[in-house]
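Written out below as structure tokens is the structure these notes cover.
With one protein chain removed, the remaining protein chains of the complex are shown where they sit.
Now for subunit A:
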Amino acid sequence: MRITRLTAAVGALALAMAAAACGGDDSGSGKASGIVGKASSQKKLVVGVKADQPGLGLQTGGTYTGFDIEIAKIIAKGLGVPETGIEYKTTVSANREPFIQQSQVDIVVATYTINDERKKVVNFGGPYYVAGQDLLVPAASTLAGPEGLAGKKVCSVSGSTPAKRIQTDYKDAKLQQFDSYSKCVQALSDGSVDAVTTDDIILAGYAAQDQYAGKFKVVGKKFSDEPYGIGLKKSDTEGCNKINEILKASVTDGSYKAAWDNTLGKSGKAAPELDVTKLTNCS
């Protein structure tokens, strides 16, 4: 068969258009302003959550469970969205800002630490929980805190804030990085690393998993503060204030405590006090 110039050009054009079509999924929700408007007009909410963190956001089959999920349900309820109207979308640490900016999600509840760089691009409701960096070690380990890490192998997720803190503040520790915490925990149970470090409630979630029951313990010495916020569009100040109102109400009506008791509280840790005076991150 002879390929003429014309057919070749048409073919190339068709390919280019197909490629362009792949990236062009704009759900066209531009008209409703902010999540408050969208929630009341469409009764829908798309929530970005983590899928691999037991106790916080864990996907098993098609369902998500965890503390972050319960918080998302509280927010949705406060906005007047029924539970069936919530759509969960898996996010990882690196794509949370882009997902918010491109309207792929309405809010993000995904162990999302509030910090100044992130505040430049997104708005934060909350914090709904203040976590802190801690260490997960084998049950028999004598490691008592970050000071004992010198010469020890400690594992965290590459590019994460906890990994960076080890590199800058505890230079004598040997840092092993993986792209997920599940690999770190696997390496810890094999004995190829001495400790896993990240936010305490994430570690508590892993320690409480059935297959590791009794094998690990959380050291319990926080060495940082990580306020978890609910991310949404930078321009949506109204939605941000609304989220803070809902969080305040959830403390009074007990749904915040219930959310904790049904998820992370199962490990025996008492529900934290939500400090409502700190809900001041909206811009």
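Note that in this section contacts are C-beta pairs under 8 Å (C-beta built on N, C-alpha and C of every residue); 3 or more make two chains touch, one makes a residue touch a chain; residues count from 1.
Rule of thumb we're sticking to: contacts and distances are computed from a predicted model.
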Between "Phosphate transport system permease protein PstA", "Sarcosine oxidase subunit alpha family protein", "NADH-quinone oxidoreductase" or "Amino acid ABC transporter membrane protein 1 (PAAT family)", which matches the UniProt record of the unshown chain? "Amino acid ABC transporter membrane protein 1 (PAAT family)"
Of the residues A:Thr90, A:Ser103, A:Gln186 or A:Asn281, which one touches the chain left out of the display? A:Gln186
Full-complex touch with the removed chain, picking from A:Ala110, A:Leu175 or A:Cys282, is A:Leu175
Given A:Thr91, A:Ser160, A:Ser250 or A:Thr263, the residue that touches the chain left out of view is A:Ser160
Which of these touches the unseen chain: A:Glu83, A:Glu117 or A:Glu273? A:Glu117
Interface with the undisplayed chain - residues on subunit A: 93-94, 96-98, 117-118, 120-122, 153, 155, 158-161, 163-164, 174-179, 186-187, 190-192
